[in-house]
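Each remark here refers to the structure printed beneath this line.
The complex appears here minus one protein chain, its other protein chains still in place.
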Amino acid sequence: MSAVQIASVNTPSSEPDRASWYEASARQRIRSLLDAGSFEEFIGPEQRELSPHLGIFNLPAQFDDGMIVGRGRLRGEPVFIAAQEGRFMGGAFGEVHGAKLTGLVRAARDATSIPLLILFDTGGVRLQEANAGEVAIAEIMRAIIEARLAGVKVVGLIGGRAGCYGGGSLIAGCCSALAISEHGRLSVSGPEVIETNRGVEEFDSKDRALVWRTMGGKHRRLIGAVDAFVDDTMSAFRDAAVRLIESGPRFGADVLDAEQARLEDRLARFGTCADALDVWTSAGVDAAAAVPALPSEEFIALADKVRSIRHDAR
Amino acid sequence: MTLDKILACLFPNGHDVQNSGGVLLGSGSLKDGRPVDVIGVADRTPIGVDEAIVVARRVRDAVRRGGDGPILVLVDSDSQRMSKRDELLGLSEFLAHLAKNLILADLQGRHTVGLLYGHSAAGAFIATALSTRTLVALPGADPAVMDLPSMSRVTKLSLDVLQEKAKSTPVFAPGAENIGRVGAILAVWDENASLADQLQALVVGSGDNGDRRDRLGKARKGRPKAADIAERVRGLALHRQ
Partner (left out) sequence: METLSYRHRAEHRAGGTKPMALVGVVASGNLEVLVERVLPGTECQVDISTAAEGFGAVWEAVVADFVERRSPGGLKLSINDGGARPDTVALRLAQAVRSIEENDR
């Protein structure tokens, strides 16, 4: 079988490096991230491995089931790459979608020398295939830990329309490093789910500022939930991916001990804070209320002053 | 079966498992004498940052104490705790941290066995029961990804329609039977037989810690494509070096 190029429409502007990650499709992100012409897809759309379950709900399937997996080169070095299409079924994990990523992670585990990039854009488990999606997430998590024990770096990139929610956020928590943009959100329960279950006083899902303060990229950077905050551009994500592939020690008990301490410390410092503004103030940010409006460059400088990033505790 | 009864049946020679605010901790021993570290979540307690960090520490402590006996994870939880505070503090990291502790313990020789005896859902289910190597359930266990009424709200399909569709596929609706069909639950135990014997049988000769859930799901026809797709991707990825 020969490698095929899948061309995509809506080619980015004449400055592809500055193209928005958020606005791009999964395939555009892969093409912009990797060295030109280096991407080779596994089980591409022409294989027509559709979801066997969506038809029961009279829902249209997508040829790649919203998960694109393959390999390519990043600044000359081989990488495995997986990208979720957030506009198809909310990027959610179904049987085939999940299995493609499971297989790729297992390959990374077995190869041991090729890092893995996961481009998250997901609302979590696909409800129409809930049980298959849920167990797939658990399989992926286990495979990632097996891969990391073998020395593989698994870098997650978060900045798409669907965010990184539900089971996706748990997979992200198994990665060796994460990069997030302002648009990115990382959370287990989504805003609507919290509001439906606990009421609008607990969480007003329509309050966008609240959503971003609580789950968004800037907050995750300030609280130490991610390793890098990046501008919403292809080049920023690429630079972060290159950097994060090299960062951090091999996974093991020491890393988990360090993470235990990191998370216990977080609870001790911020466990009684009512809102992100209180967390940021406690963390040493002078003008917390001004953080959401800060442009990326200034925010990154502020965040670096307030909290240096540890890469050995994830 | 009540939790007390379950523990008594699992450990006829005694145990010291305590329940502190829904978090279980203690130990017992197998019939062959090997110690069993016990952790878990009881009373349908939601798992938030406060619960996850404690249970994770227990797993780590059990591993640090040494030995090669299994770690038994008893599960009767709610879903993850749904609150502003828990998400503010980064619940995803706490749940992943718990999962990683369980997964690492198993990969380093402490066979993790999950026993689902009540409820569990969503992120809590993933971080506990689904992060063990071997998951079994007692009759009456009722795991779910999401309850049907909530699913109805989100998918905008009526409850009747969902219940009707659930008759023809195990792939989405709650229940141990369905979740077993996709390969996630190895077996439902016989509550009228010795639980100690059933536990002993699970951990005998259990050196193989590979994840076979997708193959089980294929054999049970709950997940017809996953195992083959995963293996095809793995093969393609390794072949083109």
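Think of it as A and B in the order they're written, each chain with its own count starting at 1.
Assume contacts are C-beta pairs under 8 Å (C-beta built on N, C-alpha and C of every residue); 3 or more make two chains touch, one makes a residue touch a chain.
Owing to the predicted nature of the structure, the values given are computational and were not obtained by experimental measurement.
Enquirer: Touch partners of the unshown chain, restricted to the chains that are shown, please.
Expert: Missing chain, whole complex, touching shown chains: A.
Enquirer: Taking the full complex into account, find the residue in A:37, A:151, A:199 or A:249 that is in contact with the omitted chain.
Expert: A:37
Enquirer: Among A:46, A:202, A:246 or A:298, which one touches the chain that has been omitted from the display?
Expert: From the options A:46, A:202, A:246 or A:298, the contact with the absent chain belongs to A:46.
Enquirer: Where the complex has a chain not shown, which of A:73, A:87 or A:307 is the residue touching it?
Expert: Of these options, the touching residue for the absent chain is A:87.
Enquirer: Touching the left-out chain: which of A:60, A:151, A:199 or A:284?
Expert: Missing-chain contact among the listed residues: A:60.
Enquirer: Considering the whole complex, not just the chains shown, which residues of chain A touch the missing one?
Expert: Looking at chain A, the ones touching the missing chain are residues 4-9, 25, 27, 36-37, 45-46, 48, 55, 58-63, 85, 87-88.
As a convention for this text, only the chains that are shown with their structure count from here on.
Enquirer: Where the CA atoms of chain A average out and where those of chain B average out, how many Å apart are those spots?
Expert: Chain A and chain B have C-alpha centres separated by 25 Å.
Enquirer: Any idea which chain B residues touch chain A in the complex?
Expert: Contact set of chain B toward chain A: 49-50, 53, 56-57, 60, 63, 80, 82-84, 86-97, 99-101, 103-104, 107-108, 122-123, 125-127, 130-131, 145-146, 150-151, 153-155, 157, 165, 168-173, 178-179, 181-184, 211, 213-214, 217, 222-227, 229-234, 236-238, 240-241.
Enquirer: Looking at the complex, which residues from chain A come into contact with chain B?
Expert: 40, 42-43, 49, 52-53, 56-57, 69, 71, 80, 95-96, 98-100, 102-104, 106-108, 110-111, 125, 127-139, 141-143, 145-146, 149, 166-167, 169-174, 186-189, 193-194, 196-198, 202-203, 214-215, 219-220, 223, 225, 252-253, 256-257, 259-260, 263-264, 266-267, 270-271, 273, 275-276, 279, 314
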